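All protein chains but one are shown at their positions in the complex.
Chains here go by letter, A, B and C, matching the order in which they are written, and residues are numbered from 1 within each.
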Amino acid sequence: MFLEIQNIVKNFGQEQVVKNLSFSLDAKKTLSILGKSGCGKTTMLKTIGGLLSPDSGSIRLNGEDITHKKPEKRNIVYLYQEDLLFPHLNAFENIAFGLRLKNIPKSIITDRVNHMLKSLELENQSQKMPNQLSGGQRQRVSFGRAIITNPSLLLLDEPFGSLDAGTRHRMQGLFKNLSKEFEISSLFVTHDLKEAVLMGDEIGFMQAGNLKVYTDKNEFIADPETGVEEEIKFWGALAGLEKNVDLKKH
Amino acid sequence: MKNRTNNFIISLFIAIGVIPFAAAFVYALLYSFGIIGIANDGFTTAFWSAVWSSGTFFQSFLYSFSIALVSITLSVGGALWATLKFRKQLEQKFLSFILYLPLAVPGIVTGFFTFQLFSKSGFFSRIGYQMGWISQPSQFPDLVNDVFAFGIVLSFVTMIMPFFLLLFLNVYKNERVEELSVLAQALGANAKQVTQRIFLPILIKKTWVIIVLYFIFLLGAYEVPLILGQESPQMLSVLIIQEIKQYDLDRISEGYVIAVMYTLIVSVAAILLFLPRRKPAYET
Amino acid sequence: MYKLINIPIVIIACVLCLSCGEENTSNNEDLKKAAWKEITEAANGTTVNFMMWQGSPAINAYINNYVTPTVKEKYNIDLQISGGQGPEIVQLVMGEKQANIKSGQVDMVWINGETFFQLRKVNGLWGPFVKQLPNAVYINMNDSFINTDFQQPVKGMEAPWSLNQFAIVYDSIKIENPPKNIPELSNYLEQHRGTFTISNDFTGMTFLKSLLAELGGSPNSLDGPFDEATYQTLSQKLWDYINAHKKYFWKEGQTFPKEQSKMGQLYANGELLLIYGFSEGGIEEKVLSGLYPKSTRGYAWENGTIKNSNYLGVLHNAPQKAGAMQVINFLLSPEAQLKKADVNGMNSNTVLDINSLPSEWQEKFKKVAKRKYGPEMSALEKNAIAEPAPEYMIRLYDDFRKYVIEK
Partner (left out) sequence: MKLSWKPFVLSLAVLLILFPFAYLVLLSLASDWRFPDLFPSYIGLKNWSKILSSETGLLTSFASSLLISLSVAIVSTVSGFLISRAVFYHPKKNTLTLLAYFPYILAPVVFAACLSFFFLKMGLFGNVMGVIIAQFIIAFPYALLFFSSFWNKKVKSYEDLVATLGGNRWQTYIKVLFPLAKGLLLICFFQTFLISWFEYGLTSIIGIGKVQTLTIKVFLFIKEANYYYGALSCCLLIFPPIVLLYFNKRYVFKKLA
């Protein structure tokens, strides 16, 4: 397995926020994790990314134990819900940021960033400062900035949470394409049921510090805890109602 | 690894920010009890009882307290009024730069300048003479080194009112008082009600810690009362330094008694002001 | 964590130990017996710190533009000046004693009686050294205004630098008959309300001493060691007198100026019409610099005003004692004293006994231009009294605050 999490526990004071977390992920796959706010998903991601250290348990990436490695050495990028673009850098420099840290020759950086801008459909925005970009554009720059460093694993924490429905829809498609193009392995955390189903190769559900990963989507849909059934019932009922209304009209 | 550097930095903070204060306080405390000091010969409470019974400290404290209170009230009141009346005009480029100018004037210059203007033979007295209102300097009213500390209060007000005005303009903008006022008016409030229920409460609530902080600063002010104060009573800092640097070597400890009392008072004020708050109150 | 917190403390402690380790290199006792030649050699190339009152442009100009370059040229000594008088010097010495600092900040100081008394009290002075100075032969050590400082024998612990007398200063255009005794002062106060005050400093207290002596009935009434009973009776009379006339004082006696220079300012701009000061009132320089009106004149009190010397001392922990001695010797030289007497400069009376000087110098001193505005000391000398014991000054300070200012 590419990523193997075993028995991770994380407490804040008395409160156990992540309880005995174990799961694994294949390379180039996306595991989407559904969870309400406060269920411990952010803590889980930060622990995997190395921004928090676990109280017990181990994390293995590509066969190597990285449990105690510094975040900057893990090659795992954590993306916040906010785009967190550097306000003092333009779009181009924001994307180039991770490469500049690694002292890569300038010409290579320029080529790669330009290529990335193209993939992100941002060719004409490269010189704009973050405050001149729209919400969706900012989120795309943020993605590009993470993906261009070629991370082993991408951790996405509600990346589209602050976008409007239309933009959100387009971004989901874009991310799918990027994942394919750049062969990304990722954990995708969201509280949106549809998004979880749409984005993940596999689906997990997190509740009160416990994560359950489903073997396939049907199992996920069948589990009453996830709320999928309820959703289907609602829409079904609504559809039935509309049918009735239609019938009456005629 | 990360923890160790952090602890090192915290201990650095303690070395720069805490140890000097603690050392100074302990030194003053020991001196006030006669435990150290060349002219002293061992533990005694004589200096404390001397200061306690003479009443100089309480007089001086009361005096400083009143001056600081009056100055703060006038400054804050004036700044609030100006914010209310002149907010739009003060946002112009030229005026806003002019408003910053007083911040570039230290107390020592303000004191010097106030003396030049308001002393009995100062600029205003000369105008009075040229206008024929007075015929000699002694007829000019007492405005510096005077009983009511007019000169000190005037200097303080000119020093801190511009600061508060800038602060209030800033808060006004950040707290969106404008929008809230419009909202209140839409809900049927008249101008007076907007001022009393929106404008004043928001501005005061957001800035009261800074107001109290400046009050404490004024309580310990040194340069201005040194130039413009009278010989008795004196403001606290002036009194402390005068007692510590006096000719009578046997009474130097009394200066440290006053220093200890003053330090205790401002420390208690700091604790009351900053301990219960979750967030640090500091802004500007 | 706790171990780490201790690190800065340890560092501070180390610095403390290190800085206290400096030992004084010159051997103090040997220096007191050394021949002048050895002292000159030891002084060569040193940096001497001189702490003095810097409140007068004329004095500063004399030191900065004449003394400093000359000692550099003649003796290869770098003279550094720092500002500080009486209490500051005493504070520094006490602080350094308390911190057990063997090699102090300051080598030589400019002092007079009260500071001398305090420095002697805390053993802050080094000496005796005056006899070793070659130029000391020109000083008449039998003159009681020179060999006694505030009723204390100087005993070679400080070298006299200038002689001066306290004088009353007034504007001869505005005041025709200035007061010369206490009853006249009462009349003056009633006629010219608000134009007189007492500065709460050395100068003001010196004026009070003149009044105290007059209340005592004779110019010599305060001579000898401090006498509590005399002080009590006379000071009671003094406070009664001042309090009775307080309402005629400047600002109706509700406040008093902090220092003499403030009084000078008030006189300069016409608020006060009658002031006083050392160095025969300090009139000449202030008139020449345009501060005082040209009609300013000075005189002595009928019962006498204080005449005294001011002195130069070497501190007990001075790092450069030889250098300080060399500079002091230079300051006592006929050349430096003549320059100091210049009416357009520092304008202070020499301590040298002119008759004992070589004849060429006698001539030069006799040719010194006379003052145009201020009185010569010779004109006041018949009304001179000696400084009473220092305790009078210290008590007057306390009681003036207690019975007059705070009342």
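Here is the rule we use: a contact is a pair of C-beta atoms (placed from the backbone, for glycine too) under 8 Å apart; a residue touches a chain by one contact, two chains touch by 3 or more.
Please read all numbers here as calculations on a predicted model, not as lab measurements.
> Relative to the complete complex, which of the depicted chains are touched by the chain excluded from display?
Across the whole assembly, the hidden chain touches A, B, C.
> Which residue among B:I152, B:L169, B:V194 or B:V257 touches the omitted chain?
B:L169
> Could you tell which one of B:W52, B:F65, B:Y129 or B:F150 touches the chain left off the display?
B:Y129
> Check each of C:N64, C:N187, C:S218 or C:S356 against the chain that is not shown and name the one that touches it.
Result: among the candidates, C:N64 touches the missing chain.
> For the chain that's not shown, point to the residue among B:L69, B:I108, B:V147 or B:L183 touching it.
Per the contact definition at the top, the residue touching the missing chain is B:I108.
> Extract the touching residues of subunit C with respect to the undisplayed chain.
Here the touching residues of subunit C are 12, 15-16, 19-20, 22, 49, 51, 54-57, 60-61, 64-65, 80, 82-84, 88, 92, 95-96, 98-99, 101, 105-106, 259, 261-262, 264-265, 268-271, 290-291, 293.
> Would you write out the residues of subunit B that touch the absent chain, in ascending order?
Subunit B touches the chain not shown through residues 6, 9-10, 12-14, 16-18, 20-21, 23-25, 27-28, 85-86, 89, 95-109, 112-113, 116-117, 121, 123, 125-127, 129-130, 137, 162, 166, 169-170, 173, 213, 216-217, 219-223, 227, 236-237, 240-241, 244, 255-256, 259, 262-263, 266-267, 269-271, 273-275, 277-278, 280, 282-284.
> Can you list, in ascending order, the subunit A residues touching the missing chain?
Against the missing chain, subunit A presents residues 46, 49-51, 70-78, 80, 82, 84, 86-88, 97-98, 100-102, 145-146, 149, 155.
Operating definition for what follows: only the chains that are shown with their structure count from here on.
> Can you tell me, using the touch rule above, whether these chains form a line, ring, star, complete graph or other shape?
other
> Which chain has its Cα centroid closest to the overall Cα centroid?
Answer by centroid distance: B.
> Using only Cα atoms to place each chain's centre, name the chain farthest from subunit B.
A
> When the centre of a chain is set as the mean of its C-alpha atoms, what distance in Å lies between subunit A and subunit B?
Roughly 53 Å separates the two chain centres.
> With chain centres taken as the means of their Cα atoms, state the distance from subunit B to subunit C in Å.
Measuring from centre to centre gives 36 Å for this pair.
> Given the complex with subunit C, which residues does subunit B contribute to the contact?
Subunit B reaches subunit C through residues 4, 7-8, 10-12, 14-15, 19, 36-39, 56, 119-121, 136-138, 142, 145-147, 230-233, 244-249, 251.
> Can you check the complex and tell me which residues of subunit C touch subunit B?
1, 4-9, 11-12, 86-88, 90-91, 94, 97-98, 114, 118, 121-122, 193-195, 200, 250-251, 254-258, 266, 269-271, 393-394, 397-398, 401, 405-406
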